[in-house]
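Just dropping this structure here.
One protein chain omitted, others in place.
The chains carry the letters A and B, assigned in the order they are written, with residues numbered from 1 in each.
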Amino acid sequence: MSQATLGIRRISGHAGPAPGEDVERAEQVCKLIDTTTCIGCKACEVACLEWNGYTFTDTVFDNSYQTMPETAWNYWNLIKFNEHEREDGSITLLMRKDQCMHCADPGCLAACPADGAIVQYTNGIVDFQQANCIGCGYCVTGCPFDIPKFNPATKKMFKCTLCVDRVSEGLEPACIKSCPTGCLHFGSKDDMKGLAETRATQLRENFGFAKAGVYDPAGVGGTGVIYVLHDVTNPEAYGGLPKDPRIPLLVRLWKGPVKWLGGWSMFFGVLGVAIHYLRYGPKIPQDGHDNRDDSAPGHRDEGVKP
Amino acid sequence: MTNGWIDIKNTDMMLIMGGNPAENHPCGFKWAIEAKRTRNAKMIVVDPRYTRTAATSDLFLQIRAGSDIAFLGGMLRYAIENNRIAHDYLVNYTNAAFIVKEGFQLPEDGLYSGFDPATQTYDKATWNYQEGGDLSGEAATAAPVSGHSSASPLPAHTQPATNQSGPGLTGQGYQGASGAGAKTAEPAKPAPTLPSNTAYDLTLQHPRCVFQLLKQQYSRYTPEMVERITGIPKDQFLKAADLFTSVRKDGDMKQVGTILYAVGWTQHSFGTQIIRAAAILQLLLGNIGRAGGGINALRGHSNIQGATDMGGVFDIWPGYLKTPSPADVDLATYLKRTTPTSSKPAPWESFNYWSNMPKFTVSYLKAMYGDAATKENDFGFHYMPKVDRNYSWTQIWDNMYRGSVKGMLAFGMNGVAIGPDSQKNIDALKKADWLVVGEIYPDETSEFWKSPGITAEEMKTINTTVYRLACAGFAEKDGSMTNSARWLQWKNVAIPPPGEARLDQDIVAQIFLRVRDLYQKEGGKYPDPILNLTWAYTNAQHPALGDLAKELNGNALADLTDPKTQVTIKRGQQLPGFAWLKDDGTTSCGNWLYSGCWTEAGNQLARRGTDDPSGQGIYQNWAWSWPANRRVMYNRASCDSSGKPWDATRKQVWWNESTQLWVGNDVPDFKPDSHPKDHMGPFIMNPEGIGRIFGPLAALADGPFPEHYEPIESPVQNALHPNQSNNPVVKKFTTAADKYATPGDGFNIICTTYRLTEHYHYWTKNNQMNVQLIPEPFVEIPVELAAELGIKGNDKVKVTSARSYYVAKAFVTKRIKPMTIDGKKIYQIGIPIHQGYRGIQEDAGRNARTILNRLTPTVVDPNAYTPEFKGFLVKLEKA
Partner (left out) sequence: MTTQALYVKESSDDQLERYSFAERIWHWLGGLSYTYCMLSGLALFTPYLYWLAAVLGGGPTARFWHPWVSLVFLATVLWMYAKWLADLRITDIDHRWVEHINDYVTNRDESLPPQGRFNAGQKVFYWVMFWAVLVLLVSGIVMWFPEWFRPNFHFILPIAVIFHEAAALISIGAIIIHIYMGVFMEPKSLRAMIHGRVSRAWARAYHRLWYERVTEGTSTEK
């Protein structure tokens, strides 16, 4: 979204290294979402919309407080509401702010074929550059959180930018600024991780949530958005947060071995036929007495005519 | 709020009941979260539905709507039985030790002593303390030491005074010893008064002492009874009771618990008594006056506290002064009736701050009538209307429905949608001659004449003239708003009003000036109140809100000198605070509580100091709070009787022996030089000086202690006294529109109403953003009930009450469970207010265009006149 002047660590669809590949910036930015203090007020939804300049669209009531079933290309931030039955039969309402997780190892970027359509800045933000996006939707395939969304009018993909335009100017993302309860925090990954662990420990020790923990899935190298969950062993209950998100193995295969295997196969295929030609040359009809047309000038057969 | 929003962060324990702050007060709710995060504070949520507040709670109990007193009564019993009480606090700061008059009877059969079935009112003569002295047979431990008399006059350099909380009530609780004007106007004989020298028993053993009566009253509220009435299983109730009262485990006074509530408590035919029950519980636990404690009303609108403070109801003037009744033949009679005299055990002191009533009243009249208010004409006392009966909200509509009210100015509210019984209100407006609506959007009220169901033919018969005036929105005007924490915060204009929209005060000014011109030109019946009204604003046509704030603060009308400090205020100068007010006409003050808001130092409301040296979130230099910039009221009670804070880590105020003054992080809500040994009570607004566990005389219309009564429409009989199921003093309305259901008629589902965090009352249906977040009206239905009726999520359903019906989509949820009430299986459903027949979705034909309040009954709390929006009976079917 933004063309902020940030160092770039990874570039999608890019031949060769990224300029900031080796730059390990001191601070990885991180958003902490403490679901145990989220009240589902949707201030973050509105702030996101307003900061990013999207207008409001029609929605339909769907047996839930949830604004819409899932995030949209122009609605990047959505609280997911889930009525969850606890083991003792009591009911709870789990509310989780859903948005791009800004994976350290982003599946969207891995899958993207378009040079520079997805970049990862050295501060960890994963950002779509719509100018370079070709609308192929491979990022959808690569994302284990099902975040990138397609705008059919412009044929470009969109998702949360972690307000890179604000962050690069030293501001916190809009959702963080709007949160009334302090359920959202923003800072360096180390700080947020510490804060989250402290909170999870507090929940375990003082509030009876024995399974409270921090959701920072290792399968995608950790995320730039981390959650404190009442029950970290059951993230699926929070509106389908994957338990062990990974870039799909097939995407790895596709972007790794298959790419190289395919590339080299094609290369050796062409090389093979060339060598074959040099070794065996073209086919000549055995009973070549009927070869008038072969006398045509410039015909390749001429030279090897027996 | 006795305390404030930020102060919630100081708590150890929260009981959230009759309110849903996470949804309706999300910004303030951050402090509840903060307390959990920084203090490991626990949160108990009791609600008919599992709300978004419940989602952050440590313990949630689903209660039947309208059974709150039973729950709180059970808590009181549990605290007493398990000795989870603040004993010293109770003895010294409440009337627990006071002896109640012989003849007083507890409502074991549902009625207190003195009930007159013919008038449905109580003779409250027995609801009083006994005259006498110490009956405990031992010297009062806190007897004053001679030589420390605190009879010295009020020092001018401090401003000690306070007021009771007021939140949620329409001035109730301000009826000191003599009761409110409107309600005590009837009797010709002088109303009984409190004895000046009350009998008491500091051992709390006397059978008629308040504590023993309390114990007896709630002995009936056993956990089993709580379960029968509220539907909360006994074990869950005991868990909650144990948790909440655990702050007083082993008599330890360090911990503090708070109670947060909102209109879930007030909107019942016994709403005031629910809040009373909570206040008693807090007194019993010693939680009032303390940081992180209190009884806290969360106001549902940004400035509803300000509206109440400014006398936005019929029975109070600004600053909770009482409206005069026709019996008040002159100012002296009025002041005699409204000014309480202290009533206390002889060795104790009582500040009795309402004894300053004459100063507040005369200064108010001077603000109203200026030079026309003279000593000779009782300072214009007779210019003010005498209120002869009840003119509360539902009465106004009832009167219009009956044809006696012919016109209405409706500003800043959507009367038809607000209800109760919207159809009755619509039908009432059809009979009016004229209606003026000042609004920022076309609303249901201004278009009542084309509400659903009105045919073109009928429309022709409606002769009401409707004037719709475009007003300015909140961002289009400056001025201040008073929040739940009693802070007056100044705001600036963000954008000018669009098009022809005008500021409300400009419209009011235009109307007033034209009416005054007419009186000047044509005379008329008693023009004096209009012609003499002060209108001394810089621009009379467009009064600036700053001018009004200055008027409320008050100024000196003569040179004033404080005899003690020799500080002088010149004539015309703004007053530093209400301690300077005089009853001789030398001061003017529009609202004594707001005195100090705009002093010679300028606009105090616009202060933005962010220093908080104590770390308790007091922020003395941020905006300005009434009274006298105090943040926690009754904060004297945060110290033991020797003046030492109960909890040294949360020091609010304390007695400084060397300066012989009360000092602190907050402004002491007390007489600053009253030595602890004088034993002055911390509840200085009560003539007793103490907190009232027993509400004597006319403090309340329906009993000195709260008693559980069923809502007017209830699926069960009162388990405590089936023969007196409802609140005995509540009267039903009697027009043809006023119908009330019984379960026998097939209305057997309890319905409750509420607001969603995505919406703001009725007007955000004109805002795309809010509409997108929750686009359509819905009815929350328990899964089990939906299965019984064959209703699936998103199906259209019709809810019918005895009055009308409502159509919306079904929200089938597990968050409301079926309940067992007194052995009966009972369902509750919930419906949010918001949608109507004007708005984005409505205009586009995307919803059913019915107003929720068509369902609600016209029946009100006898003290605050708040309608019973929570807990009425309905039928449910697939539409």
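Here is the rule we go by: contacts are C-beta pairs under 8 Å (C-beta built on N, C-alpha and C of every residue); 3 or more make two chains touch, one makes a residue touch a chain.
This structure is a prediction, so every number in the text was calculated from the model and none was measured.
Every visible chain touched by the undisplayed chain in the complete complex is listed here: A. In the full complex, the hidden chain is touched by chain A at residues 13-15, 69-70, 113-115, 117, 132-138, 140-141, 146, 149-150, 155, 248-251, 253-254, 258-259, 262-263, 265-266, 269-270, 273, 276-277, 280-293, 296-301.
Rule of thumb we're sticking to: only the chains that are shown with their structure count from here on.
Distance between chain A and chain B, defined via averaged C-alpha coordinates, is recorded as 52 Å. Of all residues in chain A, those touching chain B in their complex are 36-43, 45-46, 49, 55-65, 67, 83, 85, 90-95, 180-183, 199, 202, 206-208.
Residue ranges on chain B touching chain A, taken from their complex, read 22-23, 26-27, 29-30, 33-34, 36-37, 40, 50, 52-56, 58, 60, 756-758, 768-769, 771-776, 778, 793-794, 809-815, 817.
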